[in-house]
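Below, a portion of the complex is reproduced, with chain positions unchanged.
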Amino acid sequence: MALDLKPLADRVIVLPAAAEEKTKSGIIIPDTAKEKPQRGEVVAVGEGKISDQGVLVKSQLKVGDQVLYGKYAGTEISLDGADYLIMRESDILAVL
Amino acid sequence: MALDLKPLADRVIVLPAAAEEKTKSGIIIPDTAKEKPQRGEVVAVGEGKISDQGVLVKSQLKVGDQVLYGKYAGTEISLDGADYLIMRESDILAVL
């Protein structure tokens, strides 16, 4: 799934995975108690950061990567009814 | 729409999109409750940042770009009756 939105510099746009609505023991979690997901899919990648030396440092991520990110990373944006997170590549912890 | 105002270095001037005056369900929002828009159009672009090595790092934006920016980005300026935001390119999150 790609997105018609081009992040600038070293930013990426992530579609957060839906938060699990059941605990492991099967109890349904009310909406206010759901833990914010930290897993998502990269839907857009910026061109990379241009360093002081004029070197373009490209992103190590690509569209479709499943990623883990810090709990409070990024800025929420709403686009066509869906909620995305736009964050710097350095906020991405790992690729699954 | 261009603007007769030259931002310095890596700054851009953005004309914020008009805040929506209705919620999705059609309720009219009173002026004080309107959410500040985070979408706008670039109306002027600076020449770029000159790094310590004397390298000119040009902007990746151009006049007419529709952009998303952080909620508290930039400084408000009033020109000929219209309100603009002047911000650094790094405050621009993405190009639509």
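Chains: A and B, in written order; residue numbering restarts at 1 for each.
Quick note on the criterion: a residue touches a chain if its C-beta (ideal position, glycine included) is under 8 Å from a C-beta of that chain, and two chains touch if they have at least 3 such contacts.
All values derive from a computational prediction rather than experimental measurement.
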Where 2 copies are displayed, count of copies in the complete assembly: 7
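Following the convention adopted for this analysis, only the chains that are shown with their structure count from here on.
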Subunit A on subunit B, rotation in degrees - Cα superposition, rounded to nearest 5: 50
Geometric centre distance via CA averages, subunit B-subunit A, whole Å: 23
Residue ranges of subunit B in contact with subunit A within the complex: 38, 51-53, 55, 57, 60-61, 68, 70-71, 89-90, 92-96
Subunit B-touching residues of subunit A, taken from the complex the two chains share: 4-9, 11, 13, 44, 47, 50, 52-54, 75, 77, 86
